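Only one protein chain is missing from this complex, and each of the others stays in its spot.
Chain nomenclature is as follows: A and B, assigned in order of appearance, with residue numbering initiated at 1 for each chain independently.
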Amino acid sequence: MRAEAKLGLALLLTPLLMWLSLLIFIPHVDVFLVSLRERVGVGQYQISFANYLTFFQEPLYLWTFLRTAVMSSLATLMTLIIAFPVSYYIAKMIKGRAQSALFLLCLVPFWVSELVRTFGWMILLRETGVISNVLQYLGLVDGPVEMLYNDGAIMIGLVYTSMLFMVVPLVTTLESLPDEVIEAGYDLGGNGVSVLREIIIPHAMPGIVSGCIVVFMLSLGNYLTPTMLGGKESLWFTELIYSQFIVRFNWELGAAFGFMLLILSSAIVWGMLKLTGQSLEKTMG
Amino acid sequence: MTADLECIDLEKRFGDTVAVDRVSFSVPQGSFFSILGPSGCGKTTIMRMIAGFLDPSDGDILIKGKSVLDVAPNKRPVNMVFQHLALFPMMNIADNIGYGLRRTGMGKADINRKVDEALDRIGLPGIGQRKVDELSGGQKQRVAIARCMVLEPDVLLLDEPLGALDLKLRERMKVELKALQSAFDTTFVYITHDQSEALVMSDNIAVMNEGRFEQVGTARDLYYRPDTAFVAGFVGDSNRWRGRVTKLDGQDLELLSDTGMPLRGAIQGRTLNVGDMADVFVRPEAIKIAHVKGELSQFDNQLSGTVTSLLFNGAASRVIIASDTGHGEVEVNLPQSGEFADLVKGSEVHIGWGSDQGNCFAAEAS
Partner (left out) sequence: MIPSIPQPRFLTAAYTAYVTLFFVFLALPLVVVAVFAFNDSQFPSLPWEGFTWNWFFGSERPMIGVFHERGILGAIGTSVLVAVVVSAMSVFVGMTNAFLFNRYKFRGQSVLYVFMLLPLVIPGIVLGISILVFSSRVANGLWDGFEIDVEALRPGLWLVILGQFSFITTIATLVIGARLQKFDRTLEEAALNLGAGKLTAIRTVTLPYLAPAMIGAFVVAFLMSFENFNTTLMLVGSDAPLTIAMFDRLKEGSTPLLNAVSLLLMIGSSCLALVMIAFQRKS
């Protein structure tokens, strides 16, 4: 390599390495180290797995952890099921101006803050909210109904808030499937179901996987939606991390929680990639 | 015997534009039928109507004598080789070929056997486990045909499938396609804008322009006996002059071109009157070239001129000759005998052709 090229490489590598090491790699190692600390006296620490033991021994922690994982998976699945027909409609059923307009419409809600979106659902779902009033007006219920502060509300919020991250990769991959290939599927005797199963879904797999990964990640790490729509009893794992760090100032336990969350999300992302034979570069890049 | 495919007064309108204008034709069993026309002439529309991806506005499509208008594309006994082949990239070759068979509910063992047979037939045994993108262009072509042929369709539609191949391969595939067609003994309907593909492979060719069939016939018919000016101009190369008819004598006619050159041609049964504007088409290979004027005495069109360009192209080499009287340029094929190998720019030559080689058509107002 010539000297000039070497210099260029070094100059370009520096910001990347600084970013990744100082803001990503070392801090995460540090969190891991802190999570291994056990406080034995004032300002005195020793290395132990005590924090992780606490996590596994306290049913509330473990239960919240599992519940968060299961509900995030469920939210991901629901988002996929709701988004797929819509993405397909945008990608394959319409063309030209209508297509870009509809696609743009899908993106609009996500230009505004998640807080605003969640706030909107609060106005809709609460006891004095719009839906409750409409139901009363229609005579379907006798008194006000509280639809906020339950798992259903959390689910709606999660699905709504992650919709974009499912629709965009799905539309992109589905659009790249030539009409000709779908027609060939029919021409050779296939019907809607078999074409969907053997041609469309396999083709859309990279989009499905990347959509699912992002939606799962966002749900798992979401704090706002479960807190606001689920109320005090929402039991979301990020709330435990927040309260250990900010409210109780028990960083050691909080770090252990954070690390468990990281392990869970990495494991599920890795599992999803392995299961479908995709790679992170292909699905994210 | 009923034809494999018959279209009756087929018509397709998109809003105000008529893409296909009352087209009728029939394709006998086992023949190779081509629709040749410039892009946008409506040939793809016809093909998509036959395959079932478009509903005709009017008319009927019969396959083996039965109307298929109410039959969904996945139930029609026609299969299609798509322009970009549309092989399923998410499946290997064997699954691609077996796709249609799986749809019929055939057992696994039978499917495997049929797929292997098909691979043998297209001369690619043992590639079943390969991926689509591991195949060369020509191999993909053959797989796309095999994928349809295992279903034993009554008619196979081919939508310019050679367009994406490079020139050499395209030449080879022309021969191969024709051979495959006779091996499978299936009716092929082939659409293309490339005349040499159509001329080489087809038993019958329809030349299409602006939604209508201009002429249906064998390659020979189209080339030597074009029915319309469009066909004469579209199929093969021609020298073309426009002029006013000055004399009519049975099938022969005389005309004075716009550039002032007197020409003799034949009307081949078409009606033209003295004073009409007409186009004359003369093929470059129909024109004889000579060093001495006397050799051309049997031709009633004669001209002397100088060579302005030599277009060397092997067996298809030509010269362009400017007439001495300043009436324009004529493109002439060079005979392969070698007696004109010494022609250079500026050489004086004489050319001539018989009036029966000059196809005359009433000029369309333009």
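Criterion: a residue touches a chain if its C-beta (ideal position, glycine included) is under 8 Å from a C-beta of that chain, and two chains touch if they have at least 3 such contacts.
Remember, predicted model here, so these are calculated numbers, not experimental data.
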| item | value |
| --- | --- |
| Residue, one of A:Val171, A:Leu188 or A:Ile213, that touches the chain absent here | A:Ile213 |
| Options A:Val108, A:Leu140 or A:Leu275, residue touching the unrepresented chain | A:Val108 |
| Touching residues on subunit B - with respect to the absent chain | 48, 52-55, 72-73 |
| Residue numbers in subunit A that touch the chain omitted from display | 4-5, 8-9, 11-13, 15-16, 19-20, 23-28, 30-31, 34, 82, 85-86, 89, 92-93, 102, 104-109, 111-117, 119-124, 126, 128-130, 133, 160, 163, 179, 182-183, 186, 192, 213-214, 217, 220-224, 228, 238, 241-242, 245-246, 251, 254-255, 258-259, 261-262, 265-266, 269, 280-281, 284-285 |
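In this section, only the chains that are shown with their structure count from here on.
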| item | value |
| --- | --- |
| Subunit A-subunit B separation of Cα centroids, rounded to whole Å | 57 |
| Interfacial residue positions of subunit A with respect to subunit B in the complex | 178, 180-181, 183-191, 194, 198-199, 202-203, 205 |
| List of subunit B residues in touch with subunit A within their complex | 51-53, 72-75, 78-80, 82-84, 86-91, 99-100, 102-104, 147-148, 151 |
